[in-house]
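A protein chain is absent from this complex, but the other protein chains hold their places.
In order of appearance the chains are A and B, and numbering begins at 1 in each one.
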Amino acid sequence: MTLLSTRGLTKQYAGLTAVNNVDFSLPQGQIRAIIGPNGAGKSTFVGMLSGKIISTSGTVTFNGKDVTELPAHKRIGLGMAYTFQITSIFSNLSVHENVALAARRVNQKTDSISVNQRVADALDRVNLSDRHEQIAGDLSYGHQRLLEIAMGLAQSPSLFILDEPTQGLSAEEIESFITLMKSLAGDTTILLIEHNMDVVMATADLITVLNFGEVLAEGTPQEIRANDDVQAAYLGIANA
Amino acid sequence: MEFGPHLLLATLEGAIGAAVLALMAVGLSIVFGIMRVVNVAHGEFYMLGAVIAWWITSLIGGHPAYGFVVALIVAPLLVGAIAALADHLVLRRIDYDPERTIVATIGLLYVLQQLTLMTFGADARPVEAPFNKRIALPWFENGADGFAMYWPWGLSTTTYKLAVIAAAVVVLIGLWLLMTRTRAGLIMRATQLNRDMALAHGIPVEKVYALVFGLGAAIAALAAVLIVPIQQAHYLMGGDPLLLSFIVVIIGGLGSIPGTIVAAILIGMSDGIISVFFSPTLAKILATLLVAFVLIFRPQGLFGKRES
Partner (left out) sequence: MSTSSNTKLKALGLHLSIIAVLAVSFLVLPEYHSGIIARVLILAIYAMGYNLLFGYTGLLSLGHALFFASGMYGLGLAMQYLNAPPLVGLIAGLGFAAFVSAVIGFLALRTTGVAFMIVTLMFAQAGYLTILLMGEYTRGDEGFVIKQSQRMIAGFDLSHATNRYFVSVFLFGFCLLIIGWIVQSGFGKTLVAIRENEERARMLGYNVQLHKWIAVVISGTMSGAAGAAYALLFGYVGGTFATVQYSIFPLLYVLLGGAGTTIGPLIGALFMFYLIDISSEFTSAYLLVAGVALILLTLFAPQGIAGMLRKRVIRWLP
């Protein structure tokens, strides 16, 4: 079953086309990576999925519902979660409160588990459980990235969009991030923008390559690795 | 008086208001445009200009023109220096944070106003105009014997009032030349475009800010010296011009000097004209609501272009 799809999704900034006419479809339960060179329109594309960025034209369908006209907070309410490319946390609040803010929104609809339980679970999964009371802004950069992921986890999303989550993480933290993503697979559909090809190859079921705002290729990690166009546009340069 | 002559009189009074308002508002607009801060104490700098003009003219005897000319030079300089000092002591230290600057300049407003009350007192004090010759104005009438010119009773203005309008125009042109044709103007515009870039190019941004803040205040003080022979100096006189210049700057588009001048003429003229025919309170209500709605629905100002 398709969880998320787009038709002709386009974003123009004052004459410049950042994303051009993208048709995209993401089945339930998949881990999908979006890769592409800098400026390929990846962040703009996922921004339009979550409603953070307003599209110029095209449609977004989520869970069988046309969400194109819905503001971001309503889309999140339908079960999306979004982590920012540039770390965006509540730096003056405690780590616990950061995650609790994410959890409380979910508990407004279903409070099968208590907010504190959700917070504890989420922080546990990113190995921050000993830092509940610390002020978020005092965390190291890598820990702030993990906190941001924990906020997403606490939302128990059906679609989890992560914009460059491993940027700034240590090798060890990246390892546990890969484990975390694999443990989520099945229940949660994941859309990952990622520069680190090791992470992509280790986690993604399918890869979509964007270039100049258009879909250049789509396929399994093996297929993408073998694709000449992709090599030329992106991997070739990265591997050189 | 009939409607026609009455309207001409209202227009003339409106033009004086517009001239002074344009100066006030351009001062506020330059500060906002370059420093991105709103100076709530702007009206008090205007008030200080008037009070200092009174002080200087009462010190210097002889023909009223002597004192007035000295005031015209000294008051703006003094007020500009006070403003630059305030910038140095307060605004610089809060790093020109927009919201904190508003709170701090509200504080500055009270400090200047209350200090004036303590020293200058609560009375309104007049300043004599350097020259003040009454000019009767003619009106035309298409009567029984065809088109005729006559001098209606009460339709007049003074040489001084006309000089105020002329002086305002000269100052505005001077400012425009300063901003567009001089190195100082270039530096100010560079700072406005990109503060960090200006810093990187060795522009002493802090000094530029202090000068701009001082310049804005000096222009307000100059406007006050010009108007004080018509209006008298009083410690609370800054309130209304502040409100009006806010209105003008916002309607003209924040930071846009041509827009500000057009809006000043529009608002100044209509304020003069509306006040003659309608309740001034109602006129003010409409004007304040207009500002609110312009900010809500057309934040680029009535004359500005929307940035995409």
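The rule is simple: a contact is a pair of C-beta atoms (placed from the backbone, for glycine too) under 8 Å apart; a residue touches a chain by one contact, two chains touch by 3 or more.
Everything quoted here is computed from the prediction, not taken from an experiment.
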(request) Quick one: jot down which shown chains the absent chain touches. (result) A, B
(request) Consider the whole complex, including the chain that is not shown, and state which of B:65, B:85 or B:115 touches that chain. (result) B:115
(request) Taking the full complex into account, find the residue in A:37, A:77, A:142 or A:221 that is in contact with the omitted chain. (result) A:77
(message) Touch as defined at the start, partner being the missing chain; which of A:151, A:210 or A:233 qualifies?
(response) A:151
(message) Take the complete complex as the reference. Which residues in subunit B touch the chain that isn't displayed?
(response) 38, 90, 93-94, 98-100, 102-104, 106-115, 117-118, 122, 243, 246, 250, 279, 281-282, 284-285, 288-289, 291-293, 295-297, 299
(request) Just the residue numbers, please: which parts of subunit A touch the chain that's not shown? (result) 50, 52, 72-74, 76-77, 82, 84, 88-93, 97, 100-102, 104-105, 108, 114, 116, 133, 151, 155
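One rule holds for everything that comes next: only the chains that are shown with their structure count from here on.
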(message) For subunit A versus subunit B, what separation do you get between their C-alpha means, in angstrom?
(response) 53
